[in-house]
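Below: one structure in structure tokens.
With one protein chain removed, the remaining protein chains of the complex are shown where they sit.
First chain written, first letter: the chains are A, B and C, and each begins at residue 1.
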Amino acid sequence: MTTFWIVAPLIVLASLGLLFARKAVHAALGLAVVMIGLAVLYAVQDAPFLFAVQIIVYTGAIMMLFLFVVMLVGVDSGVSLRETLSGQKVAAAVVGIGFGLLLVLGVAQLSLGPVTGLAEANQHGNVYGLAELMFGPFVLAFQFTAALLVTAVLGAMVLAHRERLTPRSSQAELAAQRLRDYAESGKHPGNPPTPGVFARHNAVDSPALLPDGSPAPGSVPDSLVDRGQVLDVTTDDVDDVHRQIGRRGEGEDEK
Amino acid sequence: MNEYLALSMILFTIGAVGVLVRRNAIIVFMCVELMLNATNLALVSFSRQHGNLDGQLAAFFVMVVAAAEVVVGLAIIVSIHRARRSVSVDDAHLLNL
Amino acid sequence: MFDYVWLLVAFPAAGAALLLTWGKESDRFGHLIATVASALSFVWGLVLFIGLLGRDGDDRSITDSLFTWFSSGAFHVEMSLVFDPLSALFVLLITGVGTLIHVYSIGYMEHDERRRRFFAFLNLFIAAMLTLVLAGDYLVLFLGWEGVGLASYLLIGFWQHKPSAAAAAKKAFVVNRVGDLGMALALMLMFAQFGTTSIQLVNDSVGSASAGVATALGLLLLLGACGKSAQVPLQSWLLDAMEGPTPVSALIHAATMVTAGVYLVVRSSGVYDASEVARTAVVVVGLVTLLVGAYIGCAKDDIKKALAGSTMSQIGYMMLAAGLGPYGYAFAIFHLITHGFFKANMFLGAGSVMHGMNDDVDMRHYGALRKAMPVTFATFGLGYLAIIGFPGFSGFFSKDKIIEAALGENLWVGLAALLGAGVTAFYMTRLMAMTFFGEKRWRDEVHPHESPRVMTIPLIVLAAASVLGGLLLLGDWITDWLEPVVGHTEHHELAVPPIVISLIVTAVVAVGVAVGWFTYGARAVDDTAPTKVSPFTRAGRADLYGDAINDVVVVRPTMALARGLEWFDRRGLDAFAVGVGSRLGELAQGLRRSQTGYVRTYALGIFIGALVLTLALMAVTF
Partner (left out) sequence: MLTLLAATPLVGALLVTLLPRGDAAAQRRAKYVAFAVSIVALGLSLGLLAGYDVESGGYQFTVQEDWIGQLGAHYALGVNGIGLTLILLTSILTPIVILASFNDVLPGRRSANSYFAWMLVLEGLALGVFAATDVFLFYVLFEATLVPIYFLIGSYGGEGRQRAAVKFFIYNLLGGLLMLASVVGLYVVSRDAGEPSYLLSDLMALDIDGTTEKLLFVGFFAAFAIKAPLWPLHTWLPDAAKSATPGTSVLMVSVIDKVGTFGMIRWCLEIFPNASEWASPVVMVLAVISIVYGALAAIGSDDIRRLIAYTSVSHFGFIILGIFAFTTTSTAGSVLYMFNHGLSTAALFLVTGVMIARRGSASIGAFGGVQKIAPVLSGVLLVAGLSSLSLPGLAPFVSEFMVLAGTFTRSIPLATIATLGIVLAALYILIMYQRTMTGPLQPQSAVVTDLDAREVGALAPTLVLIIGLGFFPQPLLDVINPAADRVVERVGVGDPPPETGVAPPSDDDHEGGH
């Protein structure tokens, strides 16, 4: 019982995180807490196999999938929390609270009698007991889950797969295209300069410098530009370097 | 016993409300998972109440189905995101004429 | 022999069917077929008539039941023909005059490209008219009744390319339909009352029914008779009907069809004998029409319309006589026959005049035609003498008898009839004077000439009949002949001997002739109608405003109602029905708005549903 009263509030708090978290990552973390908490409750309730499966499948596999997808679609591609459907939040809250209260009160009314406990069922071990059932009376359902999983995998592949609609361009075609672009729009046919060329640093956030000392556009990844994390480059950088290394320019040496 | 069930109900309700109010498809999905887990808890509790393992087995099957569902569901989300650059469930309202 | 009475109808009917279905190749000889068919009918009618003469007075009614027309429940109608003294006379009149007019039409319609069809319609008319007079059942009579109406419709509108002719034809049919309303209701009443529409059975048993039934029957039949015989208030179609070819006017709208109403009243003598009220109504209708027709006849410059007014007036005489009951039935028929002769004669004469005058009908363009058309003049003149009742001519006897009977019944009725005789003399003199005497007022391009032999011979025959028709009264032959059918009673003893009455009538006629002659014969006649005339003349020219009254009281309200209802049907009833549908559609549109397409709304719905379901479960459980 002690375990329950410790774990249960945690679970509820974490689950509320699902409702209120701004970022999907935080919600996912909340869900992970809930799942682990539930795993603990399974263990408390004489279900060690499910405890393990809960940890492995849910927390290990499913939650990871969630996190992957969150990464894939962008951590920041969160959706505004402002409700667009009028009354939806209020209605959801009212109905939710009403529903919850109703169920909880209903459950509270119940008297289920003494708990039988699983001592007898688990006498040869919990896993053994489950296996008896799974490969006994429920073997057909088990087979169906296999089919279901295969179908799900195939479905996921179909959904995630993108059909190539045009033939792959050959090297020659690519080159021709590049020169055509240069002729038509003046786009540079070569590789764009990598960050740090002729610059003070070769870090990824420092733009390459053109011969006149100005930064070359397109040499820094767009994401850094968007975030404003590009190093400031001014023309007197060169002079600054000279000053720092304590040497004057070669022209001055001649003086 | 009742407290387990009550917890299960609360989690289920929270999950359901989450489905209603969140617009991020991923979070909506998580809420669905939460609801599934809530029922699992109830199943496991009843298993103990009745002293047989049928409930636990049912919970196991739910987990399998949930896994399959998540795989497909997330794939759908990804492909929608690829097509529409959005994961808001409200953007997919083509049912409206 | 009498088993073949139906041949009378069959000849012209076959002729009509043949001519209507045969193609163009029969154009050359179609008119001959029709004429022969009509003549055959006449000859057969004559044979039957002679056969009838050879029988005893009580044995002169032959019923020939051809087949059961229809029978259902209590209703049983035999297609039966009755050949008795009354119908025999009619058969001879119809086929006789009809055949003459067929012959006349050969000449009159010579240049019409649709002559074959004209003769087909004439044959159709003869067949229908014979059905009418031979019918042994009111429903069969109705068949003929409508048949002649159809023929009349087709023949009035024969020159369909003239809108006026088409309109007149339609008007004739529709006005007649109003009369048919009465006929149809009378038939239903007979069925409801007596369970039969057999003429004999109805007339035999009407006495045992209540007086109200007899009166109702009498009035309803009178309504029918008014329609067919152009009696007030259904008189308005007859003048328009003059749009038809002149032989048609002579045959249908003077000699035969329009007298069908009189025939109907006489044929239903049993009904009228049983109801004083109905008889009085007939007398009133006859009297009013007599005077109205005479009035109109005085005001018309169109020769055919003047004659049509005269026809109305003369039929008024017949109606009047028929309304006198057993005193007058025989005289009504007598006048009907003599009128058939002299009026057909005069119409054909008018046709002959028009034929020579390039179809001009305005009498003000005639004048002094006696030289140009001697035969026409002579025959027309004989007809004229007959109609005004010149002593010794047929009209003298027939009209005289009617006036005499009327005086015997009621002094005022008799005086009115007497006045009518004077007016008749006036307008007929006017017509004579304007057409055949005075200065010639022809248009330059017109060269009046006598009509061909084929047209004048019928005129001569009819003129002879007009003169000699009075012989039928010889030794009271006609009353004796008709007695088995309609009965006959001598009218009340008069205050003065009949010869005095005849003298008075003759004197009145002489006055009428004198006034007519001094107004139109001795003075020059304008060749355009004077426009500044008294209101009385204007009223006469406008047919005493019959059309205007019909227009205001019936036609316009009906048409307005029809258009209104049609509009109401589209915009009212239908719009209501469609509106219910549209409102439902709009309701659905409103409901559709709840389907936002947002998954979360639907989820909310599911959730609410779950809540309600749980509540319900709990409510049931606890």
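We take it that a contact is a pair of C-beta atoms (placed from the backbone, for glycine too) under 8 Å apart; a residue touches a chain by one contact, two chains touch by 3 or more.
Small disclaimer: the values here were computed from a predicted structure and weren't measured.
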| item | value |
| --- | --- |
| Visible chains in contact with the missing one | C |
| Of C:E490, C:D526 or C:D569, the residue in touch with the unshown chain | C:D569 |
| Hidden partner chain, touching residue among C:L471, C:M559 or C:I606 | C:M559 |
| Selected residue (touches chain absent from view) among C:G15, C:G45, C:P85 or C:G157 | C:G157 |
| Hidden partner chain, touching residue among C:A14, C:V36 or C:L201 | C:L201 |
| Chain C residues that touch the omitted chain in the full complex | 2, 20, 59, 61-63, 65, 67-75, 78-80, 82, 84, 139, 142-143, 145-147, 150, 153, 157, 160-163, 165-167, 169-170, 173-174, 177-178, 180-181, 184-185, 187-189, 191-196, 198, 200-201, 204-205, 208-209, 213, 558-559, 561-567, 569-570, 573-574, 577-578, 581 |
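The criterion applied here is as follows: only the chains that are shown with their structure count from here on.
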| item | value |
| --- | --- |
| Contact graph of the chains (line, ring, star, complete, other) | complete |
| Farthest-lying chain, centroid of Cα atoms versus that of chain B | C |
| More contacts between chains, B-C or A-B | A-B |
| Geometric centre distance via CA averages, chain C-chain A, whole Å | 105 |
| Whole-Å gap between the CA centroids of chain B and chain C | 96 |
| Two or more partner chains touched - positions in chain A | 85, 88, 91-92, 95-96, 99, 103 |
| Multi-chain contact residues (two or more partners), chain C | 596, 598, 600, 604, 607 |
| Chain B residues touching chain A - in the complex, by the definition given at the top | 1-7, 9-18, 20-24, 26-27, 29-31, 33-34, 37, 40-41, 44-45, 47-54, 56-57, 59-61, 63-72, 74-79, 81-82, 86-88, 90 |
| Interfacial residue positions of chain C with respect to chain A in the complex | 596, 598, 600-601, 604, 607-608, 610-611, 614-615, 618, 622 |
| Residues of chain A defined as touching chain C within the complex | 85, 88, 91-92, 95-96, 98-99, 102-103, 106, 109 |
